[in-house]
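Here the complex is missing a single protein chain, while all its other protein chains stay put.
Take a look at chain A:
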Amino acid sequence: MSEENSPAQRVAIGISFGNSYSSIGFTSAEGKAEVIANEEGDRQIPSILSYVDGEEFQGTQAKAQLVRNAKNTVAYFRDFLGQEFKSIDPTPCHQSAHPVQHESTIAFKIKDGADETENTVTVSEITTRHLRRLKNSASDYLGKDVNAAVITVPTNFGDTQKEALTKAAKEAGIEVLQFINEPVAAVLAYDARPEAKLSDKIVVVADLGGIRSDVAVIASRGGIYTILATAHDYDVAGTQLDKVLMDHFAKEFMKKHKTGGDPRENDRSLAKLKLESEAVKKALSIGASANFSVESLANGIDYTATINRSRYELLASKHFQAFTRLVTHAVEKAELDPLDISEIILAGGSAHTPRIASSLQSAFPETTTVLAPSTSPTALNPSELAVRGAAIQASLVQEFDVEDIVQSTHPMVTVTPHLSHAVGVLCISDSEESGVFQSIVDAETPLPVRRTAIISTPREGGDVLIKLTEGARHIKVTKPEPKPKAEKTKSDSDDEDSDEDSEEEEEIREKTWKVGKVLAEAALKELKKGAKVEVQINIDANLNVNCIFREVGGKGGVRGLLAGGKGQNGSA
């Protein structure tokens, strides 16, 4: 990269470049991520380019061309970038310019000049043009020439694809500072809100896109994110929902107008049907009913119809279920239980659909918060999550040298040992013998880590024993017949039950801890009445544990060191 910009003159934005829609965002001086609207006022810019008599259209204007000028309109090309022809799925492009093999890459044959000749334009050239338009929109909005960006990519975006995207972006005059994974960008977007509190949690990011869906299970530990599992599905996506509506309206149309014929058999009718179905789907996410109206749908017959939300939900229930299954499957893949999940973030355009959020909510226990516009009034716009995350990351890394960014994202830095078991202390419970495990550092926390806990003491003060142990999470399933036992734990994170989505006898599922290996014991003597104990645990990358126990507000305290020494058995 010869024309690297020095960090001082860099103007960096976040770009979310999707198959169906792209967005651009920046972080304002107050540190708030904002999504930029393009000249047409769109914040979700369709990733579509269309050419009419040598003039280039992008976004909504290009999308309208799908009806009249489908052959010179390029859409759904993101996933083709850096791929070979044999490994792509051209189905989404059925109603636009078709991809063809060109040397080792993929190209489109379109008339992009003023003359009538057909040119072969590679997918990387198309991407460059698209990114250039995005860049210009951002530059116009900011009044500064944008020259760098953080771009979000799916978790399964390969190195060659990233390389191709870097190249295409460079052609467009954008220096790619970093690629970040879409689900992580979504988590970052939520965590960067000023009201967000830093906590240890497991988050599922479900990204329902236009032509693919991605689910990622992410452990968020003190603001550091680790992807535990991912699932991808190319069959459960927004276009499938469109398809349901298209089929529905096509059938209704044929019923009403016997002479009309099947609008799905004519290219233009199909395109009109598709555009309007998408609009209806979006309307149904907001209102309880929506109006479908297309002029001259087929054979010159105008068609108008209304559909209400429950009808739509009935028609598409198969897809909604498939989506819920996809999410639960990803959780299973991460070897976790639905009880472990504290948040589900819905991202992507189809996440607006209320039914998806509600069916996810019912599939997961009540302790799991589903962050979607229909379930949570404070939720961010799901379509903007990725770009917000990218914009925040762009503002964070924009002052760094490229060299610094590369080094920081190097596996040397990112590959980190993660705790396999939670570490905590034993507290008193009703049975004095066993004690109850209270987690201080959760499993899957990247090392090194430092955590502090404040623990109560017996009311009368005096001497206390602090037992540091490992703990394993255990799902306790209780049948309801013998009345539910008195809850063993009172901690707010532990007393939860979930109703299974099945109609069977309801089991009570609880998250409990099994006490594992005892790590250390320490004593704090002569505590005051009602004093609290502070425990600080430092675990370094070699599993050495450094702990400090002291009375809050008191002096001294007890320090101890546990040598980790990978593989050894001795203890210090």
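Annotations
Quick note on the criterion: a contact is a pair of C-beta atoms (placed from the backbone, for glycine too) under 8 Å apart; a residue touches a chain by one contact, two chains touch by 3 or more; residues count from 1.
Please note the rule applied: contacts and distances are computed from a predicted model.
You can't see one chain of this complex, but its UniProt record names it "Zuotin", from the set "Serine/threonine-protein phosphatase", "Zuotin", "Exosome complex component RRP4" or "S-adenosyl-L-methionine-dependent methyltransferase". Here the missing chain is touched by one residue of A:181, A:328, A:350 or A:512, and it is A:181.
Chain A residues in contact with the hidden partner, per the touch definition given at the top, are 178, 180-181, 184-185, 188, 191-192, 197-199, 218, 222-228, 389, 392-393, 396-397, 407-409, 411-421, 423, 425-429, 432, 435-436, 438-440, 444, 446-448, 450-459, 462-467, 469-470, 490-491, 516-525, 533-534, 538-540, 543, 545, 558-569, 571-572.
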